[in-house]
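With one protein chain held back, the other chains of the complex are shown just where they sit.
Chain nomenclature is as follows: A, B, C, D and E, assigned in order of appearance, with residue numbering initiated at 1 for each chain independently.
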């Protein structure tokens, strides 16, 4: 099922999640003539982060997005770990506004995992993509995995990620690696759980189990045909 | 995600399962220029059924297939409820041969449910569609629901069907109803669990929850892009 | 297992949920000499809704309740989507007070689904019905499904509704339809996900799979005998 | 939800399962004027067991049944662990015949667990109690737990028993203990997993968590009202 | 797998949870030369509790801890049911500080259940024990069951406790009972769900199903070797 020509919206809780989860898919869509939009909901802002950190990750994000050919980058500037402080309807509305304007065919959102922000963005994005009005035009809603958070969900107590959709990114694994290495503030050295090597290992594992070399795995929530 | 131009293989344990589970999808694919093949694994043969019943259901199947535009109908002639008597590797091989010859883009198989034949066909089809050699060309493997068997799985002991893919069959619900009514030996009057009314109600329930009037729900097992 | 003579409490997050989930069951209980109480926790109040909307839905609710023979209607007047703003112990207490006063044999609560209010009411009602003191007198605690929210839970990430209890409402489907149509502010035209047609289709699907024409499905959480 | 006046059929794979799983419930039904039937599918026959063992357990069963007031005891005489050798349709038919003759309101069957015979009896009983024809008259189909098999299911790989129905057997725990001690060939001394002490501990655990002293827990598969 | 010589940290939402869930294990570790630390996060403080209640439970806790040989008792003094009022990062930090100082080999935390405080402590402890930096030294992270809360989770909607690790506390069941009876403000008389009898019954059930007389069951979340 080709993504050629599709408009793809990736919702990222923080800068780097979009590359960890869907960097290769973004690059592939761009190559195939699709439009790609990344909505980054939260940022490394005070009070949890010092002044300046936000700008640094913003710069990293912009460079990473350029590498994988992101068409539009939207940053909402909610301070990291403060998403829960917003009234739910407000967070829902912020995401809904973007969905309404972008009118995506495919929405990729974070799997609800150990990081509370991931769960909140998951929840709000699902509300914003319900199959009513604009939402009824969406063809695929799917969750990506975020290395070193998704796999820290408690086994069999919390949901555990098992992909039912794998995108072949064999030709785009270099782009993914390159984009991820832009995030020098986020990526750790091997054997760090979010190292370049771990990211590539996951991609090889997902790919080889699906019939090709490198892949990105997704959990399809709703597909319409 | 359009199925236009795809080669679709529906594996049915018995005649009528393909219409119950995917009759509208078959009609839609045919209309959109795709090729459709139905593999019926088992039939109403002795010893469980009297002589002549098989021919009757075969005739019903052929008429139903014509209505939804099935391109090729394959009948394997294994006596119903006797699938378990075959060595597993033989059943696997029979299905694998068809997959290898047809080279489908999409394989639709029965959800493993209360009917033992459904579970055996599910198992063998999954083996035959593993993502190796020819299997690596398959884009979607998904399970359909079979009214009055799938929903008799024991809640929370056996797997319970929840669709993650719904095909809009609003324009094909008449074809589905018409094809199903060919199976006069299988369909019961309302409020029978496999009545025309129940079938249409399920289609309306699936459709309206996904954003349109009538739908057929599937559980995606593997999608590759 | 007859509900004849039972005192049934339906806890609804918003007006119309009680009819969508248990309208036929309410009508049946009333007919069979039981007492029925509906507790509506939240309402269409400012700030999310304009002045006057609340009164309109209240009026709709009262007319709907009259049709299905509700004995007592309690409205708590918490603004919709603001349930989460209340301290949990306060929400728990409000529901507990009603349970304590009503002393129901059967408590029907919303399945925890896409609507945050449904999850909060689910949680608080489960606390209020724990099998201690008055709670130990409750014979059945069960969750109903709310069309167009319950079925939007993410498949296999969030809990997915599968009924293990179906109430035969074949003789009461007209009452359910009539009561639901009182909620003209809430119900949409077909193929809307909460249309009268979709509601009836779900009832036919649940009923025919359980052995009768129309049914309402529930997920039993605790039954004592 | 009282079982008073109900006709209850307990399907036991082997002698003693009916007492382990539902001994108190059987005694309670009998006391409340209901009819109780126990269908024991398999027995301790050659080749796995020596001649004479069967008669001994039969005698134990009859004494146990007398204590809890079983109205009718049916023994099918399939050799233990040989259930899988029967064609499935034959096993289905044997159980179906009993269901058809008894016309029970309540059917209690073994939870599918570590013992292969339990899984086979579970499967065949579910087929025999489908909600069609006679099956549509059944009000409750539920699975009981069998100490020292049910709890050996692999956690989170196989289904794990969690009761949603608990029958208060506080007044019948003595009967249960007495009936179980008839099975001197099956029961082991404490701390054996199937000892009288372990059985009573489980009953106390189930009971106290549901609001009373001693209980028997069941997993409801289908309830109709 | 012996716990001899291990440093064990039990995180308790409220006083008595550590004994209910792991009292025997604590006593066994102490006997085997290990170090044990109990972190009690919340207390019976105003506004939910009257002045003086906190001191009483603190005294009960200290006596209970002495009986099972707890090496260090830490009390954080967050008012009960007010955990959700704290910013998540603050609660995370409080627990993380203790983990960092104690450097435990084994961390035992509450299973996420009906009590909201249990879910919040579960969440924060999982964040504090992620396998990075100090967390990578932890050998086992596991959840214990809390009688009369854990077993009130809604079956098959919320996670249901099934142990995959049982600690043989046959020699320590007297210590557990003795320690629990220190909590006279918390423990109810039989057949109360948190009575001494119910606690002992659960221990016997867990133990006998695992091969010994009395046991404490845990759900392993992460073990490293």
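Here, a residue touches a chain if its C-beta (ideal position, glycine included) is under 8 Å from a C-beta of that chain, and two chains touch if they have at least 3 such contacts.
Not measured: the values here are computed from a predicted model.
J.: Checking the contacts here: which visible chains does the omitted one touch?
T.: A, B, C, D, E
J.: For the chain that's not shown, point to the residue among B:34, B:69 or B:112 touching it.
T.: Checking the options B:34, B:69 or B:112, the one contacting the hidden chain is B:112.
J.: Pick out the residues on subunit D that sit against the missing chain.
T.: Against the missing chain, subunit D presents residues 48, 81, 84-85, 114, 116, 152, 154-158, 193.
J.: Which parts of subunit E face the unshown chain closely enough to count as touching?
T.: Here the touching residues of subunit E are 1-3, 131-132, 135-136, 139-140, 164-168, 209-212, 220-225.
J.: For subunit B, which positions touch the chain that isn't shown here?
T.: Contact residues on subunit B toward the absent chain are 87-89, 111-112, 123, 126-127, 130-132, 143, 159, 219, 221.
Throughout what follows, only the chains that are shown with their structure count from here on.
J.: Which chains lie in contact with each of subunit A and subunit C?
T.: Chains touching both subunit A and subunit C: B, D, E.
J.: Could you list the positions in subunit A whose residues touch two or more of the other chains?
T.: Residues 131-132, 155-156, 221 of subunit A each touch two or more of the other chains.
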